[in-house]
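Note that one protein chain is taken out, while the other chains of the complex remain in position.
Labels run A and B following the written order; every chain starts at residue 1.
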Amino acid sequence: MSELLHAEGIVKRFGSFTALKGVTFRLRAGEIHALMGENGAGKSTLIKVLTGVHEADGGTVTVAGRGIRAASPREAEAAGISTVYQEVNLLPNLSVAENILMGRQPMRGPFIRHGEVKRRARAALARLGLEVDVGALLGTFPVAVQQMTAIARALDQEARVLILDEPTSSLDARESEELFAVMRRLRDEGMGIVFVSHFLDQIYAVSDRITVLRDGALVGTWEAAGLPRLELVSHMIGKEVTAGGGDGGVISVGGAEAFRVEGLERKGTVGPLTFSVMAGEATGLAGLLGSGRTETARMLFGIDAATGGRVTAGAEAVDLGSPRAAMAAGLAFCSEDRKVEGIIPSLSVRENIVLAMQASRGVLRRVPRAEQEALAARFIAALNIRTRGPETPIGTLSGGNQQKCLLARWMAMQPRLLILDEPTRGIDVGAKAEIEALCGELRRAGMSILFISAELEEVVRNCSRVVVLRDRRQAAVLDGPAISLRTIMETVAAS
Amino acid sequence: MKVFRSTLVWPLVALVVLLVFNAVASPGFFHVEWKDGRLFGTVVDIFNQGARVPMLLALGMTLVIATGGVDLSVGSIMAVSGAVAAMQVNAGAPMVQAVGAGLGLATLLGLVNGVLIARVGLQPIIATLVMMVAGRGLAMLLTGSQMVPFANRSLTWLANGSVGGLPVPVVLVLGLAVVTGWVLRRTAAGLFIEATGDNEKASRLAGIQTGGVRLAVYGFSGFCAGLSGVLEAANISAADPARIGDTRELDAIFAVVAGGTALTGGRFSLAGSVVGALLLQTLTLTLYNQNVAPAVAPVPKAVVILAVCLLHSPRLRARFGKRTQPVAA
Partner (left out) sequence: MNRIFASRLLPLMATGLVLVALFAAAGAGYENFLSARVVLNLFKDRAFLGVVAVGMTFVILSGGIDLSVGAVMAFTTVFLAKVIGGLGWSAPVAMLAAVGIGVGFGMFQGWVIHFFRIPAFLVTLAGMFLARGMAFVVSPRSVEIRSAFYDDLGERGLPLGEGLLLTVGPLVYLVVVAAGMVVAHGTRFGRNVYALGGNEASAALMGLPVGATRVGVYALCGGCAALGGVISTLALSSGDPTRGTGLELDAIAAAVIGGTVLTGGRGWVFGTFLGVLILGTIKTILDFDGSLDPAWLRIASGGLLLGFILLQKLIARRSVS
């Protein structure tokens, strides 16, 4: 088979951070090539370099033997590379036909030939085996049809390389199957397809080869048929399965049950989930990216409404109607998206720390300034927050120190259950260790923690119980001695 | 919220420059005299007229802009409250009741803005634009589109009287500014407003009722506009439903933006807005002294606002002229 796309030694830096450290990627004509990796592996950066959204700082890209310098999405498209993004990047307010031909409409003088637009759109969709009213607005169709429209746009551009970035994340099983049928058909016509997905079943269902990235570097490329699932998972998270790591988790302190989650689910998103959270213990949520970890946390904190099941504390049902209700029930939630859902960037460290406490007291009962300052000083010292002072805007701090401020915000509330979603992501090693140590102290003080992390070792080190998620469902609950890297990975990789 | 921040420096410098120019160009500019138990002089006029409209409107507008919104309806709300107060005193109501009625209706209209924005989910420009049209219509309907003259000493006193030698509006508005600042600092309201404007999503997740915050600031903006409308009517002993507050929303935005509060929301400075309002009034008076027709006065105001916004523009700050992909994040 001929080589269609060859990216050699791609380097991409963002400021002082190197997102891609000399990645090589080869795509053959007529293959479906899965691109895999956990958060921060560099998948999306690589895709953006290939599609001309980002300019590479080093390395070369050749398409069918010809070197290209794709500095814009337009040039990449001209070179035959098309992308279908997870959130379909089309225009719901225009017709299906227009979305396929936008910017390349056949013209007669200054006027668009609408009949010809529709004819070409129908032709492109027909290649995908889809027949819809191309004159109807795109937004009136389900996501599956919108995705097909995006692929049809690529076909009409005579794309030779098609990149599908998590195309199945909002599709149901039947729609995914239809998409796979189309992918196979295009592959057989000689197109090279790059497929990004977090669902192992789907990867194995359609892929010919698999490339794994980790921390911005290439781990390797394998024939899908010759790569066992467990091995794939271990490549992705960078841990040897055989090396044991069977620490058996943190010994349970035998605390009382603090919260019980029963059949909690949000239709089409995650669940049902059933597990207990013990006082003074950390419960882990483990699983690959996209397995429903964050979705579970958001449901528990009342951000996204659950459609079924319930949460109880002792005999009482917990109201999960809104974040405020969850806070009143003793829950606290430290979001994984620090910038968007965590910090108030232009406010000071002090103000960010007292924010949740102040919100729960109400607007009239202001936390006295002296108390605010004492609180800020205490947490800055206790969490070793490196800031010029309590009045420094939090936006100017490093990621790790911002994270500690947010931890302080919720610790000040003295919650009964602290939900930590990726508390150590994107922060330096020293800060990571400090945050883990802090979790230990909180546990010993009697607080329950729901610990979410893509770093399985962290989960093993900190948790007395681990809920393993696979494809947005609860796969297993591991207890005490059963917790090890190996058992978690085996549960994640099971089919 | 802190009174002395670096942002306050620029409007102060501009104010001083204008004052120095006036001191040179028009002798007697700083002349202040004591007559009939009160102060007279150009500087006093600046404070008086500046307080009556731009400063008062800017108080409410500052909080609205701090939440990341804008209120284009303040001019129309002024007209409504002025008309209501005038008609009430003509119907024989005592001054306090007349003013209360005007302020009450104005606050209600502000709250309607707030409901449309915080509950229905309209964009602030749109909701307040609707109120701008309908509010002016309401004022004209109430008055039959006629000027409403009145003879009520105590109402006129509100605009033209004096307290301890100072014009009543100056005392009233500066007092309101101080009280507002004090309340915002004594309660957590200031913190909640800044947090909402800076990052609404994170604020909600921290437990702040951001909808309530927005509702309150639009209500307060309506209240301020109402008081301003009453004072405008009191000043000439007549309420002109077509003219009161016409195009004054720009004055308020000017004062806020020049005072260092960014249109994108977040940190705000009430003191800055007060200085911004004085700057605006001084600019207006300077133009008048230089024989620029009053109708032309908006030109330099518009230029100043655009200039301040350009200075705030990250594009200009980063590297002027560097071409980047205009892809919205």
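By definition in this document, a residue touches a chain if its C-beta (ideal position, glycine included) is under 8 Å from a C-beta of that chain, and two chains touch if they have at least 3 such contacts.
No experiment lies behind these values; they were computed from the predicted model shown.
Asker: Please identify which residue in B:L129, B:M147 or B:L166 touches the non-displayed chain.
Answerer: That would be B:L129, which touches the missing chain.
Asker: Check each of A:E38, A:E98, A:D165 or A:E281 against the chain that is not shown and name the one that touches it.
Answerer: Reading the full complex, the residue touching the unseen chain is A:E98.
Asker: Among A:V11, A:A64 or A:L137, which residue is in contact with the omitted chain in the full complex?
Answerer: Of all options in A:V11, A:A64 or A:L137, contact with the hidden chain holds for A:L137.
Asker: Of the residues B:V9, B:A25, B:A91 or B:L310, I need the one that contacts the missing chain.
Answerer: B:L310
Asker: Just one of B:A93, B:L174, B:A238 or B:L263 touches the chain that is missing; which is it?
Answerer: Residue touching the chain left out of view: B:L263.
Asker: Can you list where subunit A touches the absent chain?
Answerer: So the residues of subunit A touching the missing chain come out as 53, 72-74, 77, 85, 89-94, 98, 102-103, 105, 107, 110-112, 114, 133, 136-137, 139-140.
Asker: Quickly run down the residues of subunit B that touch the omitted chain.
Answerer: On the subunit B side, contact with the omitted chain comes from 70, 72, 116, 120-123, 125-126, 129-141, 144-145, 241, 247, 250, 253, 263, 293, 295-299, 301-303, 305-306, 309-310, 313-316, 325-329.
By our rule, only the chains that are shown with their structure count from here on.
Asker: Please compute the C-alpha centroid of subunit A, do the same for subunit B, then give the distance between them in whole Å.
Answerer: Comparing mean C-alpha positions, subunit B is 45 Å from subunit A.
Asker: Of all residues in subunit B, which touch subunit A in the complex?
Answerer: Touching subunit A from subunit B are residues 186-189, 191-192, 194-195, 198-199, 201-209, 266-267, 325, 327.
Asker: What residues of subunit A sit close enough to touch subunit B in their complex?
Answerer: Counting only subunit A, the residues touching subunit B are 53, 72, 301, 303, 323-324, 327, 333, 335, 340-347, 351, 355-356, 358-367, 409.
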